[in-house]
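Taken from a larger complex, these chains appear in their original positions, while the remainder are omitted.
Chain IDs A, B, C and D follow the sequence of writing; residue 1 opens each chain.
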């Protein structure tokens, strides 16, 4: 899984039937400086994440192992909202305070 | 999934039997500036996308979860046409207006 | 799938039993200028491709969905020979003429 | 699999049910100079790894083949703690001495 931030969302009406009812959020990975970096990825949302939240997202067939994504043609899913990240004994991120 | 633009198509007559009847479209990803960038990918089309349209495409085994791609040797599929993308509260793309 | 060119082949006698009888071809991707670029990939061949031919190749579990690759430990397969590629309304490649 | 070092951990309370009970560790790959490099990856832990330890981690569907990760939406797992790595006949890493 990667640590990312929800930066937006995607609306689509003409889509494969298996996508109906899924929330599609735009996520960008977070680097060691706490900055969003790299490619934007569209993730199905399995936890009710909101814009700006720091989340964990998974890719590949593992993205189809949550209740909401089973057998659906999605290759990325948000499956956790991050409360805290510690790196080398120091707090790197805390939900209430953001990246330190 | 990634946001991409349909930039062309591929015709093949000599192919694995499991590919017969699939439309094969060329897609290139779209970056945060709304520009196509990166590698061209050939996707099976599950939604009737047309050239120039902005779409969502998925890779890996997830690409085989649509009705038209089940059990076929395709590793990328277009499974949605994008109506609107919002980034940090602003409209980034709208089907009628293009990238803003 | 990616568009690639067959640039060579690989011979191996000491190999996993599941590989016996497969033709193994070296493929390199083709970029938007029609040039081979990037990493060389060894693909199983499901369509009788020859050296120099422009092909489609797929990766991951999708590479095991052709008749010749089912349940075999191969992660890339050539599953189509390309006749024609059109980009933004123009012919980019035609089998008789090569890249334009 | 890749050789990596455990550099931290992630705490999440709001998450997909299938993640409950998993330890989530932050891992960064190790390059040929013995330095951590590249993207931070969040791995499920199947072996009781501790911070600073050098481990093997696997990605994709293979990450779901350990006892603790079966059918869970995780795409990376730590499945071994490294005792020793030898490169070209020389010790590259030994658990008691670190990278040489």
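Quick notes on this structure:
Operating definition for what follows: contacts are C-beta pairs under 8 Å (C-beta built on N, C-alpha and C of every residue); 3 or more make two chains touch, one makes a residue touch a chain.
What you see is a predicted model; the values in this text were computed from it and never measured.
Here 4 copies are displayed; the structure file describes the full homo-oligomeric complex as 5 copies.
Throughout what follows, only the chains that are shown with their structure count from here on.
With each centre defined as the average position of its C-alpha atoms, the distance from chain A to chain C rounds to 33 Å. Computed centre separation for the pair chain B/chain C is 21 angstrom, with centres defined by C-alpha atoms. Each of residues 61 in chain D touches at least two other chains.
If the chains shown are joined wherever they touch, the resulting network is a simple chain of contacts running from one end to the other without closing. The residues of chain A lying in touch with chain B in their complex are 7-19, 24, 26, 39-43, 51, 59-61, 63-64, 71-76.
Contacts from chain C toward chain B in the complex involve residues 1-3, 29, 31-32, 46-48, 56, 58-67, 69, 77, 79-89, 92.
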